[in-house]
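All protein chains but one are shown at their positions in the complex.
What follows is subunit A.
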Amino acid sequence: MTDDTPTTTVSVTINGEEYVRETEDRRLLVHFLREEVGLTGTHQGCVVGKCGACTVLHNGVPKKSCMLYAAAVDEDEITTVEGLAKRAEMNGVAMKTREGTTFHPLQMGFKQNHGLQCGFCTPGFLMTATALLRENPDPTREEIKSAISGNICRCTGYTSIVDSIEWAAARLREDEPAVADGGIDSTPCEGCNCEIADDVEGNDE
């Protein structure tokens, strides 16, 4: 950045951690996350808000981070794909893969149902689906399709993505009906703005 570029000091909580950075006023949130915070799981696909690869949760609401300036999220909370597994651990719904990786049920749903191929769009789909399942723990296939219609995938043909989200929703309902990743009987946790069910004491691993 050159000396005359206007900048702002931004204080933002990302996945439960606070970051304070001086950044150019014109810097897009997607670039801020990737280049200034080093969280490269959020991808840039189109920069016109159509493809959804850069979707993050902004105060719990799915937003396309290529449509927001970093300066506009001062004092706010952001959740990215890197925060999903931790969120699942805190909610006591974390899962392990055969290789030993910790997953959120949505991530496991995508793995079980081959809901990704190249995986570039996947973080965006996961963030959109996270918000969907919090609002609607038991969505129909049509509701899932509507929710993800702002996200583009070029590999799959979408059916397996819908299957993946449906799988995760069922698993969250079956395994922990009281939790449902932030459903009823829950209180906001401090830090990452996720929600912990009152009757679950985090990860019992």
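FYI, a residue touches a chain if its C-beta (ideal position, glycine included) is under 8 Å from a C-beta of that chain, and two chains touch if they have at least 3 such contacts; residues count from 1.
What we mean here is this: contacts and distances are computed from a predicted model.
*Asks:* Which of the following names does UniProt give to the chain that is not shown: "Coenzyme F420 hydrogenase subunit beta", "Exosome complex component Rrp41", "Xanthine dehydrogenase family protein molybdopterin-binding subunit" or "Type I-D CRISPR-associated protein Cas7/Csc2"?
*Replies:* The record for the missing subunit names the protein "Xanthine dehydrogenase family protein molybdopterin-binding subunit".
*Asks:* Write down which of A:Thr13, A:Gln107 or A:Thr130 is the residue touching the left-out chain.
*Replies:* Only one listed residue reaches the unshown chain, and that is A:Gln107.
*Asks:* Could you tell which one of A:Leu29, A:Ile148 or A:Ala169 touches the chain left off the display?
*Replies:* Hidden-chain contact among the options goes to A:Ile148.
*Asks:* For the chain not shown, which residue from A:Thr13, A:Thr42 or A:Thr130 touches it across the whole complex?
*Replies:* A:Thr42
*Asks:* Could you tell me which of A:Cys51, A:Ile78 or A:Leu133 touches the chain that is not displayed?
*Replies:* A:Cys51
*Asks:* Since one chain isn't shown, list which residues of subunit A touch it in the complete complex.
*Replies:* Within subunit A, the residues touching the omitted chain are 1-2, 24, 26-27, 31, 34-35, 39-48, 50-51, 53, 80-82, 84-85, 92-99, 101-103, 107-108, 110-112, 114, 116-123, 126, 144-146, 148-162, 171, 175-176, 203-205.
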